[in-house]
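Take this structure first; my questions come after.
Missing here is one protein chain; the remaining ones are kept as they sit in the complex.
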């Protein structure tokens, strides 16, 4: 641990946001298929495909199966996706024939609010549904991605605002109210198996399904993570430290995003 | 009426089968859409498109929308259909998006057995379902064509074997057990509005929905039609005579089928 | 058979106050020019349907066309929130906006049911989420063979659907390619349809990945080159990503938005 510094020996300096994207990218195994949500997940998935996972199959809800964009798509419906895809299908087909039957290995999602059981809110914050304090974009493809993919990774910038004890609205189910809830609901996939933030990496406790801090990013303390978490955070008995981004990873990421402050996808 | 002769003044000699195809073709109005069943209907529909109905839209269950074959397809899935179609779609789509919502004007069907209410049997004849005397090909697209098209034309070679009081098996519903039955069953289309045979033309009685002989082909007597009908045939108060095939119609038909004994599609 | 008309004629004749109107196009081929024409014609009390209400619906909502929104994701893709949409929901400006909120899978299946002449569609979806508690058009249904519990959503059958495509021929047959979204279903589900196209051509040369809508399935075709801007038409134009970013500033403030509306649409 080196306090708040993000320069580690043998590695280039990087931002917390870059560490998050790199850690998220590393989570994707080569040869698997990934249903890519809008935003941060698209950056991470494209970075993975440029690096250790050249045979990662990217599936976009816009209908591109096996898209191989050579620049980061600014939206999930950029032309580059259709032009480079193995197959282009209509939106009903991508959800009904490809997502719903559980063919996709990983659903990669972001969140406005995430709770201790990995449930996602992208609908409303504060007030009630009819009179919210903040109206968010809504569900998009996320509820069924979260339900049907074999497992789900979530990437989100962490703060007490985004990491809450209980989401104001369950847009997409993580582990519901705890272990066994997905099975009771009949949700086919395993749900969130990893949450990657700008501070660290979390996995659900096998017994309770509550998110547990398993890894901090270089320069981040467990106490910092606790302070950015809206519930009493469970911490693994041995907390690892994420390997800092390699020079190669950073170069690839910056080439995708146009620099440390570039677009997040 | 000229007895059994089929040569009429100003018209070329023709067979009863040719008269049937020509009469069936004439029933199709230009500018409408026709869902074309296998067999005789395909001959008639293609003849219509070559003649008075150049803007007839032919829809085949194989997925060809707006097919414009320049020779008679030997099956409903010939390559010429896809090559000349306005659009080619999958089989589920042709039934779900194009047929089922009632977009198609005319369903054009054939039958192995037809009864007095225009119900069609193409499944089994004699015995019972499990031990039939004759096993026929089965339903194909006909049940839903008969249910969903705005109206249905049926073309069939007439005999006491094919024109029966009650079909052995209702594969496709005409007017069920009589007037009002389609409405009771919730079938959207009007059902059979015309039956064309090698002897004459029949339409359902508006009051009872029973088929009534309205027209005999040249050289055919009403008595001949009665003898080829397996129930006590209702006959219109004024029975017309079909205009014999013109030389142009016969030329076009023979070009399609390869002569008077050619393929029926 | 589709009639080839001007966009103004199509909207005047086919879009009425109070209609349920779907403008579809999933990032690609968004019928933005048609949305502006609806604003210019002063249509009111529309129920706007769209999977991804983005800039064009932000504009129509801000202009006061909408009474209700049926949707699954309302944002500025790659940028952030829709400020006119937010202002309508949070502050009822310029008018209250009723919401009927689904997921993408639910909306797609609602269009499929509509295109198929069915009153509802069956899917796996919404289970465990809070959406069924706020959206009445989500109900359980039981498989008559297995007893399994699934989800039903009702068909969407818009009074009129509006889409943008690359080409039509002079007979009104429509051709589009690239990401084709849910447009075929949205047109087939609708009572009437308007298709704006980049160009009307003599022939529609076949293109890989094409979707063709036969003329007899379309009501009106209008040639509007660039009619999808700031969205794009593959083979004709690129997405104007800068415009999406600029929209954030234009739309954030009511006065700025109203100036834009006057100058860019109504002028």
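Each chain carries a letter (A, B and C) given by its place in the written order, and its residues are counted from 1.
Everything below uses one rule, namely that a contact is a pair of C-beta atoms (placed from the backbone, for glycine too) under 8 Å apart; a residue touches a chain by one contact, two chains touch by 3 or more.
On a predicted model such as this, the values are computed, not experimentally measured, just so you know.
Considering the entire complex, the omitted chain makes contact with A, B, C. The omitted chain makes contact with just one of the residues C:46, C:121 or C:221: C:121. For the chain left out of this panel, the touching residue among B:109, B:173 or B:199 is B:173.
Here one chain is not drawn; of B:47, B:64, B:164 or B:196, the residue touching it is B:64.
The omitted chain makes contact with just one of the residues A:43, A:57, A:162 or A:229: A:57.
For subunit B, the list of residues touching the undisplayed chain reads 38, 61-64, 74-79, 81-83, 88, 90-92, 95-96, 99-100, 123, 129, 131-144, 147-148, 169-173, 176, 181-182, 185-188, 263, 265. Residues 31, 33, 57, 65-66, 86-87, 96-97, 100-103, 148 of subunit A touch the missing chain (whole complex, contact as defined above). Residues touching the missing chain, restricted to subunit C, are 117-124, 137, 139-141, 143-146, 148, 150, 152, 154, 206-210 (touch as defined at the top).
The definition used in the following text is that only the chains that are shown with their structure count from here on.
Across B-C and A-C, the chain pair carrying more C-beta contacts is A-C. Using CA-based centroids throughout, the chain positioned farthest away from subunit A is B. Measuring from the averaged C-alpha position of subunit B to that of subunit C gives a distance of 41 Å. Taken residue by residue, subunit A touches two or more other chains at no position, since every residue touches fewer. Taken residue by residue, subunit C touches two or more other chains at 184-185, 211, whereas all remaining positions touch fewer.
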